[in-house]
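One structure, as structure tokens, below. Some questions next.
Omission of a single protein chain aside, the complex is shown with its protein chains in their original locations.
Every chain is named by a letter (A and B) in the order it is written, and numbering of its residues begins at 1.
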Amino acid sequence: MPLAPHPDRLLPPEPSQRGIARRLYESVRDLPLISPHGHVDARLLATDEAFTDPASLLVTPDHYVTRLLHSHGVPMADLGLRDSTGDTAPAQPREVWRTFCEHWHLFLGTASRGWLEAELHDVLGVTVQPSADTADELFDELTARLREPEFRPRALHDSFAIAALATTDDPADDLSHHRALAEDPSWSGRVVPTFRPDRYLDATGSGWTAALDDLAAASGIGTGDYDGLVQALEDRREHFRAHGATATDHSAPDARMAFLDIAEARRLFDAVRSGTATTEDARLLSQQLLGEMARMSSEDGMVMALHTGSRRNHHPDTMRRFGPDTGHDIPLQAEFTRALQPVLERFGTNPRFQTVLFTLDETVFSRELAPLAGFYPSVYLGAPWWFLDAPRAMHRFRDAVTETAGFYRSAGFIDDTRGFCSIPARHDTARRVDAAHLAGLVAEHVLSEDDAARVIHDLHDRQPRKAFRL
Amino acid sequence: MPLAPHPDRLLPPEPSQRGIARRLYESVRDLPLISPHGHVDARLLATDEAFTDPASLLVTPDHYVTRLLHSHGVPMADLGLRDSTGDTAPAQPREVWRTFCEHWHLFLGTASRGWLEAELHDVLGVTVQPSADTADELFDELTARLREPEFRPRALHDSFAIAALATTDDPADDLSHHRALAEDPSWSGRVVPTFRPDRYLDATGSGWTAALDDLAAASGIGTGDYDGLVQALEDRREHFRAHGATATDHSAPDARMAFLDIAEARRLFDAVRSGTATTEDARLLSQQLLGEMARMSSEDGMVMALHTGSRRNHHPDTMRRFGPDTGHDIPLQAEFTRALQPVLERFGTNPRFQTVLFTLDETVFSRELAPLAGFYPSVYLGAPWWFLDAPRAMHRFRDAVTETAGFYRSAGFIDDTRGFCSIPARHDTARRVDAAHLAGLVAEHVLSEDDAARVIHDLHDRQPRKAFRL
Partner (left out) sequence: MPLAPHPDRLLPPEPSQRGIARRLYESVRDLPLISPHGHVDARLLATDEAFTDPASLLVTPDHYVTRLLHSHGVPMADLGLRDSTGDTAPAQPREVWRTFCEHWHLFLGTASRGWLEAELHDVLGVTVQPSADTADELFDELTARLREPEFRPRALHDSFAIAALATTDDPADDLSHHRALAEDPSWSGRVVPTFRPDRYLDATGSGWTAALDDLAAASGIGTGDYDGLVQALEDRREHFRAHGATATDHSAPDARMAFLDIAEARRLFDAVRSGTATTEDARLLSQQLLGEMARMSSEDGMVMALHTGSRRNHHPDTMRRFGPDTGHDIPLQAEFTRALQPVLERFGTNPRFQTVLFTLDETVFSRELAPLAGFYPSVYLGAPWWFLDAPRAMHRFRDAVTETAGFYRSAGFIDDTRGFCSIPARHDTARRVDAAHLAGLVAEHVLSEDDAARVIHDLHDRQPRKAFRL
């Protein structure tokens, strides 16, 4: 069976709409990519080491792929994941690839299938469908190809036409790879860090104390009291800004922030630090620290991206054996209207403050996010994220928010990917879906094709730059 | 750029469906308008004073418009809103209009854009797009036109073919404008008041005591105790019915009602009145008073329209400076199944009692509202309201409720508008969307075109009359 993604894929089948959609898509297909949030490691581009094989590139590190195979009974170790208990041994890449190819049809209809088809065909030049029969041949072909110079990370980066790429980094990171890239005369790309302080803000977890020590080491500022922690965080934000960062990124259970008086904040810090606090105290301190991030954003102008609402590590045994980010983070119901009132009361109309809101719960699109973004100049609608970063979900997002907030309160697209080769596939999917969506509106005479062309260009260029201050 | 709304706008692009939709739309396009809920002031028609200029008509009083411009950084005062602190001065109408025209593209895709295009073109005869270049010319053209006799409120009322218009009124209102209209031999329209007692029922707010005094003054009945308040409310309902009212309208945080024994209700009243009550007491008293409204409806037959679920005045600074209804009421998650059980247990099958349920949270359409309306004869499905009063949201509403409740448990359309000229635009939008929706079902052979024609006629005539007893 040939692998040949259709040139009109994801465009509307009805002829009058397809023509409009094609023209809109063509008008943005080759625009340089703006990637304001993702999980590519700057080291990848700084060192430019070749990828080794298709399993290590496309399967093992992609929790979208491994979780679905796991749901069909494939053990994690068979997908190359390392079991920290040593009970099971990770399969070799060729074995992992075979398993993946044998289960290829299970991905039919998923977002991953579309990205993988595009990665295999458009990026890696594959022209046959993965299957039990073709697995070995494909493994050999791809392993050889990945050693060629034009498949090295930097060459791919250039061929993808990435205009700006934001990584996601720990505040204690020295950002040496970002610096190396900036100082490398042979490198002309733009790779900026993003300040992701989750483990320093989450005072409910067992790792918090160790995190504070790491932060103290990185900043040279004692983090043994509340004021020290705040100062150390401010110091590291400045370090990140000096390396080009324009945004912070936050994963929290929900969007609540606290703005306690300083004495109460200090008391909570000391209680948690000394182990005498209740769970509720620790949660409140975490909300207070997230509130401090908002306050700092209102001063230093770093955009605050909020990714909330995931119940992390739902299956403790998988967490224990294979660690986090292995496919069992499950969404929770979201609430923003009440949760964000305190921060928006303070900073909602402050021109320095800017936040981009992401959700795993699509019920808030029309109910809460569009109304908030339709009033507060500081609030941008994040793109459909995780579990919703797929064609039908993207249509639902546009349907749900546009009638209230228009197109110009949207932050455009983020790829949020750990898979370097999926970057162009994901942006291409988003451009196709936006073209399809706008073509439907043009065909219904809601807006003109000229207006739609302006909108789709802005959605893939101006809006993400503006929302993330890139 | 010309402004020329397409005759087929909002109809399905696919040719076989478009033909059906056109025929269905034509069959109801010119039906007289039934407007059972809105915010037009009876004074407008009683005095018939000319509108002054397009900014005062279309921009400043429309919080759909001002909030979106505000979200793009335009200060409220620049839109003509009066700042009670005096910190900023309101712009003059011509300046407001310029600001609006310069930002015209930000409305692309919104419900407001569609209404505004129809108002400008179909009602006011504008044929060029608003823009920085055309703003002054349009301002002059429209200001002149609004002084012509056929653009006075009564002339527009007649040209809109409004068969029945319900206003929204304070129980203390003497309804003199309604009476003036009724007694005016030169006036043949039907304008009825709606009893909107929110401020008398909300015992949690600071304005409650003053409200009780107003009510006492209007009714001549002392409101210093629970029984007096109840009696005064009954008296004012009778006053409203005598002026043609058929419905009451309620904005509450949620749909919960209490049915306490009278001693407990009196105790709560006295506690709140004397300032010794807890917040929870005040909330319970508010729910008890809403329950009294239901009880009165079960006796006097006034339809109880429930508009719940908004977090009012989310941004305190804007509230303080520009007052309520300025675009920062943000929806909350809704719940009806549990909340309505007590009232429906009492009155759900009582033929005198009737309620129309509105929601800002579309998740309840399929989950709660359609099942409730699909069992209780007293429950009607309100039209998609505020933030959901837009084409795609209307389609989602019909998709969500019809398979459970059919078309005949729906209350048809309400325009809920503060903008007099938007009335025909909003009804036209609803008729187009219903035609499009039904055409899709006809094309899928779910119902015949004859049945669809009967349904769309009923949705825009019989159903709103029946649901609101008009």
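Here is the rule we use: a residue touches a chain if its C-beta (ideal position, glycine included) is under 8 Å from a C-beta of that chain, and two chains touch if they have at least 3 such contacts.
Because the structure is a prediction, the values reported are computed rather than measured.
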Per the touch definition above, residue among A:Arg23, A:Arg43, A:Arg67 or A:Arg465 touching the missing chain: A:Arg67
Residue in contact with the excluded chain [from A:Phe107, A:Phe240, A:Phe269 or A:Phe336]: A:Phe107
Contact set of chain B toward the excluded chain (per top definition): 14, 16-17, 335, 337-338, 341, 344-345, 348-349, 351, 363, 366-368, 370-377, 379, 399-400, 402-409, 440-441, 443-447, 451, 454-455
Those residues of chain A which, in the complete complex, touch the missing chain: 5-6, 8-14, 67-68, 70-73, 105-111, 113-114, 311, 314-318, 327-333, 360-363, 387-388, 390-393, 396
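By definition in this document, only the chains that are shown with their structure count from here on.
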Rigid-body rotation angle, chain B and chain A, from Cα fit (steps of 5°): 120
Separation of chain A from chain B, taking each centre as the mean of its C-alpha atoms, in whole Å: 40
